[in-house]
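Here the complex is missing a single protein chain, while all its other protein chains stay put.
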Amino acid sequence: MELSAKFLAQLLKGTVEGDENAVATEFAKIEHGKKGTLSFYANPKYESYVYTSEASILIVGKDFEPKEPVKATLVRVENAYSAIADLLKYVSEKKKKAKRHRSLRARWFLSTRFGKKVYLGAFSYVGRHTTVGDGTIIHEQVYIGDNCTVGKNCIFYPGVRIYPGMVIGDNVILHSGVTIGADGFGNAPRPDGSWEKIEHLGNVVIGNDVEIGANTTVDRAQMESTIIGNGVRIDNLCMIAHNVIIGDHTAMAAQTGIAGSTEIGKYCIFGGQVGIAGHLKIADHTTIMAQGGVIGNIRKEGQVLLGSPVIPARQYMKAYALFKQAAE
Amino acid sequence: MELSAKFLAQLLKGTVEGDENAVATEFAKIEHGKKGTLSFYANPKYESYVYTSEASILIVGKDFEPKEPVKATLVRVENAYSAIADLLKYVSEKKKKAKRHRSLRARWFLSTRFGKKVYLGAFSYVGRHTTVGDGTIIHEQVYIGDNCTVGKNCIFYPGVRIYPGMVIGDNVILHSGVTIGADGFGNAPRPDGSWEKIEHLGNVVIGNDVEIGANTTVDRAQMESTIIGNGVRIDNLCMIAHNVIIGDHTAMAAQTGIAGSTEIGKYCIFGGQVGIAGHLKIADHTTIMAQGGVIGNIRKEGQVLLGSPVIPARQYMKAYALFKQAAE
Partner (left out) sequence: MELSAKFLAQLLKGTVEGDENAVATEFAKIEHGKKGTLSFYANPKYESYVYTSEASILIVGKDFEPKEPVKATLVRVENAYSAIADLLKYVSEKKKKAKRHRSLRARWFLSTRFGKKVYLGAFSYVGRHTTVGDGTIIHEQVYIGDNCTVGKNCIFYPGVRIYPGMVIGDNVILHSGVTIGADGFGNAPRPDGSWEKIEHLGNVVIGNDVEIGANTTVDRAQMESTIIGNGVRIDNLCMIAHNVIIGDHTAMAAQTGIAGSTEIGKYCIFGGQVGIAGHLKIADHTTIMAQGGVIGNIRKEGQVLLGSPVIPARQYMKAYALFKQAAE
């Protein structure tokens, strides 16, 4: 995508200083700017780069007064931070809008229902009686089973797999390799020590405005539903087991695992590689730091926890300091 | 699927009390029952829900005597627990039987051999000289390389990948994103500190009645075979490295990793996020609790272990209590 200084000034309600036909095709940090890149300057710490940067276009705040000559064309805006956020959104929206058709190399059925302006990529499969909302983008090689309900303006990247009967809200982003609805890990021991598979007939229900990272798995409930609340953010390679409930706006970093039937509150934040045992309740606003292990209920809201099993993070760091000293 | 009270009574060898034409299309826990759902009541703790439940059909034991009026149609059976297990099995079998054809949008070869009643979904690929047993269901977008042997009545969900030369038993369930047979992580250091790839020409051999969860990876052996025993259960996002051997009926929870050439006994149970180093032997009936790390052989059977590195779980919890206290 080519962005001219003139166009940027219009889009971001700013003014141009320099060549209004200057053009950028890529973003770069100011210190790495080169011909054809667009950078922004907001933090005074980086001011020296303004004068050395080879970027073609620089977005700066309206109050910035250069102390030396600047090579780049400047686009002055009210607030450089929010301008860049608006710009990234614009670029991202634009990319989405380019895609609006169903590939003849995809597979769907008479009973599949597509809303308006749906994109369906090659080698994707959308099952019987499944409904896909307006504006949803289903990239290549995606699988959506029978009897699913998919909301509006979702983006499913290549290689997403959704088992039959799942329910997915609006504005949900699923990255490549995400698997929604595999059977929970339910096995009843037989007297001889072997395992009887417990059938899983429930589903997964995902709210609105959720993003799930690459290769994360969310298992179906044994009965009823595994539930991902509105606004939840899950990073790559996480494991959400059967019948788990995740409260609205909770965020968890990569490789975190939550065992079966655990109920996570709202507005929680988990670092990477956190593990939470099954059948627990975790209070709202709980922070668990990376590699923490949780084996009991957390009833008090707003704690910051660390360790395996977790204890208050300060206590852990103090105890760990003593642990280290002991070896000296 | 629609299930009437009449049909349920026949299937489960029970009797109907109420409207024999009452119909359910979904399962729900008794406390969440609503019109069109089927619930079961077995644990006296939940008796009060029998009288308030809006479920259309309730499965109850033959000896249950209601103390208040019940809205739902009752299906009385010998034992409510085993009836529900039978019913779940029936539903699950029925789903399987519906699928019996090979999609013309799949790819296979003259030398590929399919048994009777095999399902092959769109965009799946089954290689040359590969054999697939009777009744196996290969869903959409599955890859099976050349020279593989797949047993009877397996289910491979969309996006399963099986490299060439692998051997898979009967009744094996592989969930979406499972990868069987990628090269082991074998690298020999060169004098200059760079790595020489060690070629992996062995395979993976999976026994009968195995289930492997979504996005788990099982690497091929360097020579000979990585072996998964009969009746083994592996949860999502686990890593089974090259030349590992897993004994019959061992079960491991999500995100567990086992490094190269380690031999795991029979009837072991591992919690989530367990890590086991390479070239070790783990005795039968070993339990390793979540996030445990194993760096030495475990020779004594039947231990319950915890910590990194693992020690007896009780000892760990006691030592950890002292660790916490030290900071107070």
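Letters A and B mark the chains in the order given here, with residues in each chain numbered from 1 onward.
Operating definition for what follows: contacts are C-beta pairs under 8 Å (C-beta built on N, C-alpha and C of every residue); 3 or more make two chains touch, one makes a residue touch a chain.
All values derive from a computational prediction rather than experimental measurement.
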{"item": "Touch criterion as defined above, residue of B:Gly33, B:Gly135, B:Gly151 or B:Gly177 at the omitted chain", "value": "B:Gly177"}
{"item": "Residue of B:Lys13, B:Lys35 or B:Lys318 touching the missing chain in the full complex", "value": "B:Lys318"}
{"item": "Selected residue (touches chain absent from view) among A:Lys13, A:His32 or A:Lys116", "value": "A:His32"}
{"item": "In chain A, positions touching the absent partner", "value": "27-29, 32, 85, 88-89, 91-92, 103, 105, 121-123, 139-141, 157-159, 173, 175-177, 209, 211, 213-215, 231, 233, 235-237, 248-249, 251, 253-255, 266-267, 271-273, 290-291, 308, 320, 323-324, 326-328"}
{"item": "Hidden partner interface residues of chain B, rising order", "value": "107, 123, 125, 141, 143, 159, 161, 163, 177, 179, 182-183, 185, 187, 193-195, 197-199, 201-202, 215, 217, 219, 223-224, 237, 239, 241, 255, 257, 259, 273, 275, 277, 291, 293, 295, 308-309, 311, 315-316, 318-319, 322-323"}
